[in-house]
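A quick write-up on the structure given underneath.
Missing here is one protein chain; the remaining ones are kept as they sit in the complex.
Chain nomenclature is as follows: A, B and C, assigned in order of appearance, with residue numbering initiated at 1 for each chain independently.
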Amino acid sequence: MGVTDPGAERHARHSMILVPLDTPGVTVQRSTSVFGYDDAAHGGHGEITFASVRVPADNLIGEPGSGFAIAQARLGPGRIHHCMRAIGMGERALELMTSRVLERTAFGQPLARQGVIREWIAESRLALDQARLLVLKTAWLIDHGGTKDAASEIAAIKVAAPRAASYVIDRAIQAYGGAGVSADTPLAAMWAAVRTLHLADGPDEVHLRSVARLELGRARERLRG
Amino acid sequence: MGVTDPGAERHARHSMILVPLDTPGVTVQRSTSVFGYDDAAHGGHGEITFASVRVPADNLIGEPGSGFAIAQARLGPGRIHHCMRAIGMGERALELMTSRVLERTAFGQPLARQGVIREWIAESRLALDQARLLVLKTAWLIDHGGTKDAASEIAAIKVAAPRAASYVIDRAIQAYGGAGVSADTPLAAMWAAVRTLHLADGPDEVHLRSVARLELGRARERLRG
Amino acid sequence: MGVTDPGAERHARHSMILVPLDTPGVTVQRSTSVFGYDDAAHGGHGEITFASVRVPADNLIGEPGSGFAIAQARLGPGRIHHCMRAIGMGERALELMTSRVLERTAFGQPLARQGVIREWIAESRLALDQARLLVLKTAWLIDHGGTKDAASEIAAIKVAAPRAASYVIDRAIQAYGGAGVSADTPLAAMWAAVRTLHLADGPDEVHLRSVARLELGRARERLRG
Partner (left out) sequence: MGVTDPGAERHARHSMILVPLDTPGVTVQRSTSVFGYDDAAHGGHGEITFASVRVPADNLIGEPGSGFAIAQARLGPGRIHHCMRAIGMGERALELMTSRVLERTAFGQPLARQGVIREWIAESRLALDQARLLVLKTAWLIDHGGTKDAASEIAAIKVAAPRAASYVIDRAIQAYGGAGVSADTPLAAMWAAVRTLHLADGPDEVHLRSVARLELGRARERLRG
């Protein structure tokens, strides 16, 4: 995605265009990492330079100047997809945590007998169920009224679902001890993946600002009567 | 409610019986308070003594020995009722908070322009919407499968809904400053009412234990295959 | 304290003057409350009108125009005093909590055997000890360099000490159940008193802003080299 018409109206300056990686002038300067992991889960993020790169006009996606609109159109579905995956990772972490604490003994009894660990399990269930229901409601809103009607909810789940998953995975790691932070369980890698969701497609703080802005807009209408 | 057959099977020992307050032998020793408020919202809690009190047999509710069953039967609906009221109080507090921050100026701009306060508003919306959806799901489960099928969710909302409301009301109080803790807004009284919900019908910790017990039960079945 | 010279330099406009309550023209319109309590602990806060009130010139505290300076001078000591009282209330609440859980039995064992409650006790000890040490350091800084050298710490403890106390008192209330929110223990009244400390002499958020401003000031100096 790049600026193709700097003088155009603000939302019509960008276009999206497909550039095959082997096009002359494209150089992957370096790949990046996420908490020590090779950042390859989505094909990876890298630092890429484009020097006098040329591609056929057919490679343009949609109309010239439609880049911003295309990006916006996928944000709702893209974000809900991130959230569904976060919930899934959270559920898997809760399964791993319950398995661990039923099997592992410390101080003469299974970890599952410890009140503090039971609280983690209960809080995990609360966090996941509440986040899931908000994701489902958001999906329903998108299906019935489009992303515009679901603007507040899309922003809300982008914070709530990774937060729920981060909590559950972190507690599962704690229940596993050293195995939790190592590669002996999938938990550490899941944690790193979910940590990036607090930043990807906008950091949590930007989404919370959006929720607040929409809430204050409704409040202003209410006050006006 | 009292023990009418101490030798009966454990869940058949109690009966419920209506005792008019003016029956001879009934003495209200004292009323109680909740954070300085007269505890009268539900008709109040008091310390009451019963000395050789006699009422007609017709005053018995249901069968002798059915006290426990009657109490259990109302727990699901009673708890969801507490939760619906908590959500309602939370929504009212969020309305009060947004009104306040749009109207009140500090450091040369409306409080609504402060990022920290916007975050409270957004977090309030997240907390209330997630808790409400879990309450609605629980109500649906009770309607379709009865309280038994909804045991985990009833316990979960009993923690989640008062928690959401407590958060929102507390932040609304903070936005109002001195007016928030006084009788100039309904917030302080609402806060006290919701604080009791973390204890009424069982403290949060007992409900979290129940959620964990049910989750671990499912985990054991899963591990058995 | 009132404006005595509106045209003076910004910090020289106010004066402080003693006005006996029985001076003609002084009317206490109403007293206020804190949660359900009469707000009388400090002599109370009220809405007071002054209509053509006259007092002798001798009633002036200090010089004309020194009101702001007098107010500032007492803020450091005043705040640390609030914090010391908060720590004291927190310690008393922790004593009450440990007494309660050693004596009260539920589910066939003293509450003190519950892991979750042990965690409250430990977290209370951590919160109080850390807050106390920061209060002590702040007092040392005031003694050795004056309130100016301790500006960041005074702001920090004004948040940290009430926060620690609020946590401990709230968990003690939870350990006592219904008795905790009633007048049967001093906990509910203590909680209300400490809640006002999150607002008195400036809300937590203003103090946190001050800490951040000073930290960013040091960071700017560091970056300048």
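A few remarks follow.
One rule holds for everything that comes next: a contact is a pair of C-beta atoms (placed from the backbone, for glycine too) under 8 Å apart; a residue touches a chain by one contact, two chains touch by 3 or more.
Bear in mind the structure is a predicted one, so any value in this text is a computation, not a measurement.
Among A:Ala12, A:Leu60, A:Val116 or A:Leu136, only A:Val116 touches the chain left out of the display.
Contact with the chain that does not appear here is found for just one residue of C:Ile80, C:Ala93, C:Leu134 or C:Ala150, C:Leu134. Only one of A:Pro6, A:Pro20, A:Gly36 or A:Pro56 touches the chain withheld from this view, namely A:Gly36.
Contact with the chain that does not appear here is found for just one residue of C:Met16, C:Ala86 or C:Ala112, C:Ala112. Of the options C:Ile80, C:Ala93, C:Ala139 or C:Ala160, the residue whose C-beta touches the omitted chain is C:Ala160.
In the full complex, chain B makes contact with the omitted chain through residues 114-117, 119. Mapped onto chain A, contacts with the missing chain fall at residues 32-39, 45, 114, 116-117, 173-174, 177-178, 180-184, 188-189, 191-192, 195-196, 198-199, 203-205.
Mapped onto chain C, the footprint of the missing chain covers residues 94-95, 98-99, 101-102, 112, 115, 118-119, 121-123, 125-126, 129-131, 133-134, 137, 152-153, 156, 159-160, 205, 207-213, 215-216, 218-220, 222-223.
Note that only the chains that are shown with their structure count from here on.
The greatest number of inter-chain C-beta pairs in contact is found between A-B.
Chain C has its Cα centroid 41 Å from the Cα centroid of chain A.
Centre-to-centre separation of chain A and chain B, using mean CA positions: 34 Å. Touching two or more other chains at once are residues 114, 116-117 of chain C.
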